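Yeah, one chain of the complex is gone here, protein chain that is, but the others are all in their spots.
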Amino acid sequence: MRIGVLAPLSGPFASGGSAFLQAVTLAAEDANAAGGVLGKRVELVVADTQGRVDIARSEALRLTSREKAFALIGAYLSEETIGVIEVAAASRSVLLVPVAATAEITDHVRREYDRYRYVFRIGYSIPQWAGMMAEFLARQGFTRYAFVGAGIRWNRELALELEKALAPRGITPVYEAFYSPRSPAFEPVAVAAMAKAPEVLVLGDPGGNSAEFMKRLREGGATFPVLSVGGTLGDARIAAALPLNAPLFVQAAAWKGASPAATRYVEKFEKRYGYAPVGYSDTLPFDAAMLLFQALRTAGRADSDAVVKALEAGAFPGIAGTYRFDASHQAVWGTSELPGYVIRWEADGARIVYPAP
Amino acid sequence: MNPVAQVILDGIFTGSTYALIAAGLALILGVVKVVNLSHGAFFSLGAYVAYVLSTKGVTHPAAAALFACVIAFAFGVFLGKSFINPLRSHPFSVAVGSLGFAILFEQAAQILWGPHPVSIGAGPPWAVVSGVVVRRWGAVSLLASVVVLLGLALLLSSRWGLPIKLVAEEEEVAGSVGMDVEKIRYLTFGFASAAAAVAGALLAPAVSIAPTMGRVPLILSLIVVVASGMENVGAIFLLAVGLGLLSNLSAYLVSPQWSYVSLLSVICLLLVLRPMGLSATPLGRDY
Partner (left out) sequence: MDGFQRKATGALALGAGLLLLLPLAGVDLFLLDVLTTGFLLACYVGSWDIVGGVAGQISLGHALFFGTSTYACALLTSLAGWPFAAAAASAILLSTVAAAVVGTVSARLKGPFIALLTLALGELVHEVMLGQTFFSPREGYSWGGEGGVPVTLPWKALSPWAAYYLGLLFLFLAALGMTRIARSKEGLIWTAIAGSELTARASGVDIARHKRRAFLAAGALAGAAGVGFAAYVGRATSADFSLELSFQAATFSAIGGRGTIVGPVLTALALHAVLQGAGFPPAARVLLYALALLLTLRFFPEGVAGTLRSRLRARRMVSEGADR
């Protein structure tokens, strides 16, 4: 049973991509330890998408045509995934998208179901992401927030969706800024945000720049809480180098302590790779692999259409909760079954603060 | 709090970082007469040295700077001796080859320290003067850049710097009076690389340390060196600080999204309007 994994493993996005691969590897080892899937050993075939649409497409072709992968998990960035869904549709291979968030992916399924029905998104869509964050901000009782992101498209979409989700609750943005993705001027953004005296700052950038921005913000004396979308700031080693004189909240798909399965996953991951997972670019790929194996077992045979039917009909438990898919093959996040978590960094590690434990 | 004063001070700090990295590049361009695209990799190397020491409990910046200096000097001399010097008559191949070294370093860093960004605690600000925060890394960067650039200027005007100056300006003469021109070149390359690594080690607590972190600083400092006319130490510092100020002020007053774009636009204009560089000394040679 060959499963293709597509992620950026070299270049600037290798950080997320390698955690992606590590998590899927863990899931495959778990499955093999339990006797494999449909009586066969799971074997991963790996491709480096290099952050580019043409390479992602080409590598997807390699996995489906040369390596005879039955299904694909990936890719990481939206632009890579756009290239991969065409190959999945043409070769009728099931494709599970754990991380890429652009609505273009599920929109294809909605508009041309027959062609793109093999594509499922495990991770949250941008409106769902905004919805989960809005729910958290409302429960914390904030009324004025600032949004800072990287100047890339999906961060802008997230800011827009968050504003839409918060408006009915009477929570308004007092400041919104996107720093340059390549050569950011952090300090003026931190200064301007502080001048607007928000009650909380939402940080939309999941990349390494978010840690640098946090340093400038705290160094400048900002004492309001920060809510990060996750990614780099979910990394315990990064958080350990930040001052915690004001709360740092981080959004995550799952966290240690969310459920027995989540705790087991985190402990296994730490033991195997020597660092704690960030709960996003690793956890979602792990769940994608788990879902694929369960759907295969439900379908009873390695047949793409049968697996699609199983995924459409079923509710599958992962470490983040129980996944169900809507008509556009988007996993339904933000429900009691699949809530999404927010953690808060403390001196001795992170504590789940949402949903209230 | 005075936001405009804060933004201006931070802009000066940002610019002094460009100047600090540019100093070594200028030295290489002036003496070895090649464009070195591996300079950003040496900056990253310094930052990783500081990170590795911090995980071993050594957090003093001087220790990090010293280690970075020694390691980068050794690498720089090796690179200068084995690659840069033999190919010096092919400047394009040297530039592209040095890019190859940068790629090699990035991949080695990813293998050695992982692809994930790592971080060192930044500590509290250095001082707060009437509401304006004097950031620790900023003060360090400003001081270091002034020291390095002044030192460079003094060296070049002193008796000790004479061999370097002679190699830079009259290499035939330098050779004919019995100087080991090749040695001066690779030593210069080593020193310049060490300077980049020291910059990386000193600024490591301020940044996210990642394998590809040296790419953008390299572009900006390269632009500073070439646009300022390459040899004029004062022009390098002023242009670098000017660009830092421009970046921060445009981000604050116009839009942070377009700060890099406005920076690059001004650089393009500058290059088109002052085709010989800011200090406008006509160039006697083709690089």
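Labels for the chains are A and B, by order of writing; each one numbers its residues from 1.
The criterion applied here is as follows: a residue touches a chain if its C-beta (ideal position, glycine included) is under 8 Å from a C-beta of that chain, and two chains touch if they have at least 3 such contacts.
All values reported here derive from a predicted model rather than from experimental measurement.
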Contact partner of the left-out chain, one of A:Arg52, A:Lys196 or A:Arg324:
A:Arg52
Contact partner of the left-out chain, one of A:Glu135, A:Glu157 or A:Asp205:
A:Glu157
In the full complex, which residues of chain A touch the absent chain?
9-11, 14, 48, 51-55, 57-58, 61-62, 65-66, 77-79, 82-83, 86, 90, 102-104, 107, 151-154, 156-157, 178, 180-182
Where the missing chain touches chain B, by residue
35, 82-83, 86-87, 89-90, 92-93, 96-97, 99-101, 103-104, 106-107, 110-111, 215, 219, 222-223, 226-227, 257-258, 260-261, 264-265, 267-268, 271-272, 275, 277, 283, 286-287
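Heads up, the rule we're going with is that only the chains that are shown with their structure count from here on.
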Can you check how far apart chain A and chain B are, centre to centre, with Cα atoms defining each centre and the answer in Å?
36
Per the contact definition, I'd like the list of chain A residues that touch chain B in the complex.
10-12, 14-15, 17-19, 151, 177-180, 182-185, 187-189, 191-192, 194-195, 208-209, 211-212, 215-216, 218-221, 232, 235, 237-238, 240-243, 275
So in the complex, the part of chain B that touches chain A is made up of which residues?
1, 3, 6-7, 10-11, 13-14, 107, 110, 114-122, 124-125, 128, 133, 135-136, 206-208, 210-213, 216, 220, 247-252, 255-261, 263
